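The complex appears here minus one protein chain, its other protein chains still in place.
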Amino acid sequence: MLKLNFHPSGRHFLQIPGPSPVPDRILRAMSLPTIDHRGPEFGALGLELLSKVKKIFKTENPVIIYPASGTGAWEAALANTMSPGDRVLMFETGHFATLWQKMALRLDIQPEFLSLPGYEGWRQGVQADMIEARLKEDTGHELKAVCVVHNETSTGVTSDIAAVRKAIDAAGHPALLIVDTISGLASADFRHDEWGVDVTVSGSQKGLMLPPGISFNALSPKAIEASKQSTLPKSFWAWDEILEANKNGYWPYTPSTNLLYGLNEALDMLLDEGLDNVLARHQRWGAGVRAAVAAWGLEIQCQDSAVYSPVLTGVVMPEGVDSDAVRKIIYERFDLSLGMGLGKAKGKIFRIGHLGDCNDLTLIATLGGCEAGMKLAGVKLKGSGVLAALDYFAANPLNAGAAER
Amino acid sequence: MLKLNFHPSGRHFLQIPGPSPVPDRILRAMSLPTIDHRGPEFGALGLELLSKVKKIFKTENPVIIYPASGTGAWEAALANTMSPGDRVLMFETGHFATLWQKMALRLDIQPEFLSLPGYEGWRQGVQADMIEARLKEDTGHELKAVCVVHNETSTGVTSDIAAVRKAIDAAGHPALLIVDTISGLASADFRHDEWGVDVTVSGSQKGLMLPPGISFNALSPKAIEASKQSTLPKSFWAWDEILEANKNGYWPYTPSTNLLYGLNEALDMLLDEGLDNVLARHQRWGAGVRAAVAAWGLEIQCQDSAVYSPVLTGVVMPEGVDSDAVRKIIYERFDLSLGMGLGKAKGKIFRIGHLGDCNDLTLIATLGGCEAGMKLAGVKLKGSGVLAALDYFAANPLNAGAAER
Amino acid sequence: MLKLNFHPSGRHFLQIPGPSPVPDRILRAMSLPTIDHRGPEFGALGLELLSKVKKIFKTENPVIIYPASGTGAWEAALANTMSPGDRVLMFETGHFATLWQKMALRLDIQPEFLSLPGYEGWRQGVQADMIEARLKEDTGHELKAVCVVHNETSTGVTSDIAAVRKAIDAAGHPALLIVDTISGLASADFRHDEWGVDVTVSGSQKGLMLPPGISFNALSPKAIEASKQSTLPKSFWAWDEILEANKNGYWPYTPSTNLLYGLNEALDMLLDEGLDNVLARHQRWGAGVRAAVAAWGLEIQCQDSAVYSPVLTGVVMPEGVDSDAVRKIIYERFDLSLGMGLGKAKGKIFRIGHLGDCNDLTLIATLGGCEAGMKLAGVKLKGSGVLAALDYFAANPLNAGAAER
Partner (left out) sequence: MLKLNFHPSGRHFLQIPGPSPVPDRILRAMSLPTIDHRGPEFGALGLELLSKVKKIFKTENPVIIYPASGTGAWEAALANTMSPGDRVLMFETGHFATLWQKMALRLDIQPEFLSLPGYEGWRQGVQADMIEARLKEDTGHELKAVCVVHNETSTGVTSDIAAVRKAIDAAGHPALLIVDTISGLASADFRHDEWGVDVTVSGSQKGLMLPPGISFNALSPKAIEASKQSTLPKSFWAWDEILEANKNGYWPYTPSTNLLYGLNEALDMLLDEGLDNVLARHQRWGAGVRAAVAAWGLEIQCQDSAVYSPVLTGVVMPEGVDSDAVRKIIYERFDLSLGMGLGKAKGKIFRIGHLGDCNDLTLIATLGGCEAGMKLAGVKLKGSGVLAALDYFAANPLNAGAAER
C-alpha cells in the first residue's frame, strides 16, 4: 500500500508555478461531506459561487465552471465558438501557447501561429503590433479569433492584454479575443470586461489556491452569440445547457461538489483580503525574487521588464549548466519543488513560483534552497540572492491596508 | 458569506443513488497537500493507482482516469471511437440512457434508440434479443457500436451485460460494446474483460465512494485500435496522449491530484475488504430494502426480479401521489435526501440509494424516514417496511468472511 | 501498525451517553494548526471562549477551563474548596456519585453518603428533603459542602438542583453547593447562577460535542472566597493563578489549544442554534426513546417521571437476561455502541445516549439496532419500539423556531 505522506519531517516547499500550496482552510472546506447536487443547499451554493467568481474575473457576464482541469477549459473556449476549419490567430509566447495551438489543430481548427524569431518570443510578451498588422491584412475576416496567453507559465511573462484589445479594435476586426489566464487569475491584474475579452480561460490550482480539477470560461455577450453559430461537436463543454442550469445554481450534469466547497472558501479568502491587496502582494513578491536573481548575477527569462510576471520568475542557468540537474539537487537536499524548463526552455531555466498561499519567509526559504542548491551544483553566483530578497522585503513592507488584515 | 454547514444537529442522510456518502478516510486523504504532478512522488502514485483501479474493473487492459466528472467519460468513450455521422445502437433503459443518446446526437453521431413500448423499458433491463435481431439486420455493419447502461440509475435496473455480449457475438457483428456503469462499478458485479466490453465508462461518486470530479474509460485492445481510425475532433479526451503519459504514472495535462489521493484510499478500502465482499454487501442491502417495499405494499420500479439493482431501489408511489411532494416532506422532517423520479418517471417514484459507505442501521434510518414521511404525506402503507428490513438484516448476517473484516 | 479505521463500511453509531458523536465542524476546527499559547491570537481566542462559555452555564461568574478530562474537574472542585479532614455531604444517585465519593476519600475529605435503601437510589433523583433534614441536624456546620450529581450518567436521572438549593437555604446552612453536570451541560437545563450553585463541574465530551480532554469548574463568589481558606495541596488545579491569567485570555501553563479550537466551534454551534432550542431538542429525543421502551414493554431505569434524563435512557433487561450479552450482539451485528450497566446496575441495564450531534433518524437507527439485537438475544418484546418512536417523532415536530434553523 502506497504511503501518501512522502516527507518524514517538515512540510514540502511547493514553489512551482502551480499547483500552488493549498491553504488549510481550503483543504478543510473540501473535506466537508458531499451533498446532493440536485438539492436546495447545492442550489444556494451554486448561485453564491457563480456570483462571487465574477468579481475575480472583473466581469458582469457569466462565468462557466467546469468539473474538469484547465486544459478542458481551453478546449471549451474553442469548441463553443469555432466551427471545423475555422482559422484563428495565436501568438507564440512559450510552451503553453504552443500546446494550445496544437490543441486547436486536433480540434479541426486552423491556427496561424505568430512568432518572434527563434527563441526570442519565449522571452517577450505578446507583440500587439504584429497582431494588428496581421488582422489588417485579413480583410476577408477569415480569422475568427485571436488567442493569447496572458500569463505564460513556462516563461514568466505577463502579456499586455489591453494592448491586444486595442490592436484588434485598431484593425477594425471582428475576431473574438480569447485569453488564457490559467496561471494569471487572482495573482496578476486581469479585467475581463474592461479589456473586452470574449472568452477568458482559467483554472483552479494557481491564484485561486485550490487543487486542480475545476476550470473556467468567462464569457462576453459576443462570445455567447458566436456559440450559437459554432458547429464543432460538443456536449460536455457546451455552454448553452450549463448557462440554463446555472440560472438556479445547478449544473446539467454532476459538478465537482467538494472542489466547489474549496472554491467558495477561496473566493471568501480573496475577497476578504481584497483583490487589489492580493495583486499588490504578488507584485511585491515578484520584485523580491527578481532582486535575488539580480544579486546572483543570473538572467531572468523575461527580457522585458514591463511584462515581468508577478506569479513566477524564470531563472536562466549559465551556459553548460543543466537546469534539471540543479532542480534535482534542490529537490533532494531541500525538499523544494521548482518548475522545470519546458519545451524550448528545457534544461535552460528553472522557474520559481511566487503565488497564492505564500508569505515572505516562504520565499526566503525557497531562495535559500535555490542558492544553496545552485552552489552545490557548481553554479557560480555573484552574490547572495537570499540576502537581497530579505533586504527588499524588509525595506518594502506591505501597504497599510494589507498589513491590517 | 454562505455557511457550508447546513445542518445544525446530526449528520445528513445522503441516500441518493450517488453521490454516495464519502467515508471520512477518503475525505481526509483528499485533504493532504497538493503535490507537483510532474514530480517523482506523483509518478509513483499514478502507477499505483492505474494498477489498482484495473482490479475494480476486472480488466488487464488500460483504464483512463479523467479529471472530469462522469458525463465527460461518456463523451470520451464516443469521441475516441467514433467519426462524424457514425451510427450506434443504444437501448432505452431510462433517463441516463436517454441522456447518453442525446449526447451522441450533439456529437454528430447517429444513435438508433431501441426501446420497449411506452414506459415499459423503464421498468426492465436491456433486451439482448432485440439487440441481436437488430444487429443481424445490419449486414452492412453500419452500426459501429452498441451502447448500453449497466446500472440504470434512474430506475434501479442492472442489465445483463454478458447477455448483450452474447447477442453481439451471435449476430457475428463487429460493433464495439460500450457500457456505462457509472453507478454500477464497485457495487454491482462488473467484468470488463470477461464480458468483452470495449469501453467501460464509470465515475467516482458512486461505488468508489469519492466526491464527483473524476471519471473513467476502461479500454479493450479493439477499442484502442478503433480510436486510431476515429475522426471526431478531440483533445482533452484523447486516449493516445494519456496512454503514453500514463506509462510513467503521469498525465499529459494537470490531473485532479487531490481526488486521486481519495481514489487511492478508496481502492485500498475496497481491495482490503475484498471486492466480492463489497458486492455481497450491496446485494444484501438491496434485498433488505426490497423487503421493506414489499411490506409497505408498494411496487418496485424494476419489474424483473432477475435485474434488481443492488445499488438503488425505485419505489413507485400509488396513483395520485406526487413522489416529489413525499420527498420534500421526508427531506424537511428527517434530513434525508432521496433520489427524485427523472424523465418519464418524474413525480412517480422516489429512489433509495443503498450503496457505498453505508451499513444496516443507515438503511434502517433511511427506511424509517421513508415510512414516517410517506405516512405524513398520506400514502397508505400495508405494513411496516422498517420492521421487514430489520427482520431481513437480523435473519441474514453478512457471511463469515466479510464479518471478520 | 494499528489501523485507526476499524469499520469498513458506514459510520459507527456511537450512542453511549458520552463521548457523544463529534460533529465534523468541530473535528475540522480541532485540526487547525496549533498556535503559540503566549501569542496575541491566543489571547483573543481565550477571552472569546471564557466569555461565551459562561452563557452555557448560565452564569456571570468565572468559568475555569482545565486541560484535563472531567474527572480532573471533580478533583479541582474539592481541592480548591476543602481542607484535609473536611466533611461533605454527598448523595448516592448511582455509579458516578459513588466514584466521586471515593475520590473524596482519596483526597482526605470525609464524605457522608446519603442513600436510599439498597438499589432504590439508583432509580430516583437526589432527595432534597433528606439533605435538608441532615443539614438541619448539622448545627455545628461541620458539613462544608453538599455535592450532588445533576445528570447521573449511570442511570438516566436528572436531579432537581433547584430543590437542593432550597433545601440548603431552608436549613439555613452555609455549606457550599457543588454540582456535577458533566453529562448534563448543554443537553439538560442547568442554571449555575439562578440555582445558587457554588461550583459546577462539567466536561467536554457530552452536550458540548467535543472529544474528551478538557473540563470545567464554574465558580461562585462564595466558592472563590472559600478557596482562599482551603488548605488541600494543589497546584495544577489551583483556581487563583488561572483566574489571574484568564483576565487576559491566557493560562498559567499550557492549555489544550486544539481542543479549545473545538470548544470555540461548539459554542458557536450551540449559541447559533439557541440554547433553549438545544434543550428542547434533547427533551423531544428523550420522549421518543421512552416511547420506544414503553412499546417494547420494558422498564426504564429511572422510576420517577419527573426526573427522566433528556440525555440518556437506561433500559432494564428482564430477569435472567445479561444486558452485556445483549450489548455485545448489538455491537457486533449492528456496529452500534450502547452504554453498559455500571456498578450496581452491571448486567441489568443498557443505556441509550440521545445527546449532542444526533437527529431523529440517528435515534431510529439506534432503536432499530436495539430492537433487532434484543430479539436476536431472545428478549421478549411486547411491541415495536422503533415504530413507536417513529410515530412520536412524526407527531411531534420540533417547534417552529428550531425548525427554521
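Should a chain be cited, it is by its letter among A, B and C, assigned in written order, with residues numbered from 1 in that chain.
Keep this in mind: a contact is a pair of C-beta atoms (placed from the backbone, for glycine too) under 8 Å apart; a residue touches a chain by one contact, two chains touch by 3 or more.
This is a predicted model, so every value here is computed, not measured.
Asker: Which of A:Met269, A:Val293, A:Val315 or A:Val379 sits in contact with the chain that's absent?
Answerer: A:Met269
Asker: For the chain not shown, which residue from A:Phe13, A:Phe190 or A:Phe216 touches it across the whole complex?
Answerer: A:Phe13
Asker: Touching the absent chain in the whole complex: find that residue among A:Arg281, A:Arg327 or A:Arg351.
Answerer: Selected residue, touching the omitted chain: A:Arg281.
Asker: Would you write out the residues of chain C that touch the absent chain, in ascending order?
Answerer: 1-2, 4-6, 11-12, 14, 16, 19, 21-22, 27-39, 41, 44-45, 48, 66-72, 74-75, 84, 103, 106-108, 203, 205, 211-214, 232-236, 238, 252-259, 261, 264-265, 268, 331, 337, 340
Asker: Just checking the interface: what residues of chain B touch the absent partner chain?
Answerer: 24, 28, 31-33
Asker: Which parts of chain A are in contact with the chain that was left out?
Answerer: Answer for chain A: residues 5, 7-11, 13, 21, 24-25, 269, 272-273, 281, 333-336, 357-362, 364-366, 368-369, 371-372, 375-376, 384, 386-387, 390-391, 393-394, 397, 405 touch the chain left out.
We adopt the following convention: only the chains that are shown with their structure count from here on.
Asker: Centroid of chain A to centroid of chain C, CA atoms only: how many Å?
Answerer: 54
Asker: Using CA atom averages as chain centres, what separation in Å is found between chain A and chain B?
Answerer: For chain A versus chain B, the centre distance works out to 35 Å.
Asker: Quick check on chain B: which residues sit in contact with 2+ other chains?
Answerer: 5, 11, 21
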